[in-house]
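The following block contains the structure, expressed as structure tokens.
The complex is shown incomplete by one protein chain, all other protein chains being positioned as in the whole.
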Amino acid sequence: MDKSVNENTKSTLLKTGFFNRLETLLPKAVLFPTFAIAAIFIYGFIGWTTWISFTDSRLLPKYELAGFIQYITLFTKEPRWWVAVGNLFIFSILFISICIVIGLLLAIFLDQRIRGESFFRTIYLYPMALSFIVTGAAWRWILNPNLGLERLVQQLGFSEFTFRWLVDSHMAIYTIVIAAVWQSSGFVLALFLAGLRGIDPAIIKAAQVDGASLPRIYWRIIIPSLRPVFLSAVIILMHISIKSFDLVMVLTRGGPGYSTDMPATFMYAFSFNRGRLGFGAASAVIMFLAVMAIIIPYLYSELRGTRNER
Amino acid sequence: MRDKTAALAGTSDPATLIGRIIVYFVLIVAAVFFLIPFFVMIMTSIKSMNDIRTGYLISLPREITIEAWVKAWDSACTGINCEGMKNYFWNSVRMVIPSVIISTLIGAVNGYIFSKWRFKGSETFFSFLLLGCFIPFQVILLPMSQTLGLIGLGQSIYGLIFVHIVYGLPFTTLFFRNYYVTIPDEIIKAAKIDGAGFFRIFRKVILPVSLPIFVVAIIWQTTQIWNDFLFGVAFSGSDSQPITVALNNLVNTSTGVKEYNVDMAAAIIAGLPTLFVYIVAGKYFLRGLVAGAVKG
Partner (left out) sequence: MASLTVSNIRKKFGNQEVLKGVSLSVKSGEFLVLVGPSGCGKSTLLNLIAGLETINSGEIRIDDQVVNDIRPKDRDIAMVFQSYALYPSMNVRKNLSFGLETRGVPKAQIEETIRHVAQILQISELLNRKPSQLSGGQRQRVAMGRALARDPAIFLFDEPLSNLDAKLRVEMRTEIKELHQRIKTTIVYVTHDQIEAMTLADRIAVMKDGFIHQFDTPQQLYDNPANLFVAGFIGSPAMNFIPCRLVNQGNQTGVMLENKAGRSFFMPVEQHDLDVKKWLDQEVILGIRPERIASGFYEQEGNPMIHEIECIVEVLEPTGPDTLVFVIINDSKVTCRVSPHAVKAPGESMKLMIDMSKALLFDPGTGQRIENQTAGSTGCT
């Protein structure tokens, strides 16, 4: 090979080497802003909040560490926190189980070659498009102790009927459950319906050939095969529960008293209204840890699953 | 699918007939349960207060009046302001449009990289970004309000736009990434051999087939940001509040006579844009909901 050719190849090599490097650098460069955003505004801020939770910050953040004092106060000296945690448990258990029962039942019924299926589906799902604030405003009016449901039933002839859950500190939490179920069960229905549509019809035919009755097919074959959907639904609803803030704020503002407080409203009240930043931060960190304890194992298995598929 | 339902519902013996009647009955009762609150809202919003006090919850109005609507839009008092919902409605519009556009576009490019230009560590980074879909936002509220103040975006719509872009990115990235994963890698290889580079492949090959996922992402972001309350209440000033915050203030105002018809009119105003999106593009709305929830 003569010299000129050799040099020629060399220069193209250098050029292409540069382009090659550019080509591999470009995606990283384009992704960098997102990387920075995630690093600062997600992970950095979580760290920041965690830091504040270990200080004695009140109205303004201070950065001298003060140990576990906020956490100790939170768990031992603050009855309101325990009310919030207790409410969260009551709320999540009822909210999740009722949503799943309604969602599954309606999904199975809708899966029976129903005339106007999409019409029904549209109705069941529209609350999901609304803000919790709108939902809350509506239910606040419906459950109004004087002019709402109570009076409607009274006017129907049951004059002794009382329905004052919204202002009853023992019952107010259940009004939040009602509104939340109304808003979210259509979504659970959609999840289950998608799951039902994904079941291989041949399995059901096989069961019919085996002589199984319809309820038995559902109970023994179809519902068990929806297990992943159950898992997803529970995780998502649990996630909604822990984050629930809007609905409580608009329906009860955490009241009467602080009887319907939840961790999210607790955190907000202490951080922004009462000027106890360190305390609010500590409750936020606990919420964060609770969510992560649920989400990370779920996410891990989900991601691993999709990776295997590919 | 038809096979299955046909097999399940095909026969016509009396037991099956009764079964189907029960099924329809339950479905209709459920539909009524889901519709009644909205029905009550509309009815209440077109009644006069007098009508509300003397009638009952689900009664039809004796006479229809749009007084409450006018007041809700123009002059209802939220806290100390008495200018109705209109300013807040436009606040929300001004907040939603830029944050949806920007977060969707960045998400599209991100998704393109995460699916088609993977590099060492990109999958890990994606998982870490994904976690951002799940964090309870309480855990970033305090630093964010500090930071917004620091960079001069506190109490402003721009601050809210910024926050919604930042925390919308994990979702939009997820949507686009999951959609682009379904486009065969071989198409990218073919385009590379045809001489196209990073941006050219995105523009000429990927973008033209991205319409469905753009619709999904835009709808998801629009409803999420329009319906947001937490960021609105935490980061907005009195004249930059989004409509959800204003509505909450309105229904929780305890001074003066409570006007439930105005409350309901305001609530419908606040819900109408997302409801409209849902009715027009329900299919995409649901797809986003399932994608955003199951995987994110």
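Chains here go by letter, A and B, matching the order in which they are written, and residues are numbered from 1 within each.
Methods note: a contact is a pair of C-beta atoms (placed from the backbone, for glycine too) under 8 Å apart; a residue touches a chain by one contact, two chains touch by 3 or more.
Everything numeric in this text was worked out from a predicted model, so none of it was measured.
Of the candidate positions B:V163, B:A191 or B:I219, contact with the unshown chain belongs to B:A191. Considering the complete assembly, chain B touches the hidden chain via residues 183-184, 186-187, 189-196, 200, 204-205, 208-209.
What we mean here is this: only the chains that are shown with their structure count from here on.
Separating the CA-averaged centres of chain A and chain B is a span of 14 Å. Chain A meets chain B in the complex at residues 23-24, 26-28, 30-31, 33-35, 37-38, 41-46, 48-49, 52, 61, 102, 105-106, 109-114, 120, 122-142, 144, 147-149, 151-152, 155, 182, 186-187, 190-191, 194, 197, 199, 201, 204-205, 208, 214, 217, 232, 236, 239, 242-243, 245-246, 249-250, 253, 263-264, 267-268, 271-272, 277, 280-281, 283-285, 287-288, 291-292, 295-296, 299, 302-303, 307, 310. Those residues of chain B lying in contact with chain A across their complex are 1-9, 19-20, 23-24, 26-27, 30-31, 33-35, 37-38, 40-41, 44, 52-53, 56-58, 106, 109-110, 113, 117, 119, 122-123, 125, 127-132, 134-144, 146-147, 166-167, 169-170, 173, 181, 197-198, 223, 226-230, 233-234, 244, 247-248, 251-252, 260, 263-264, 266-268, 270-271, 274-275, 277-279, 282, 285-286, 289-290, 293-295.
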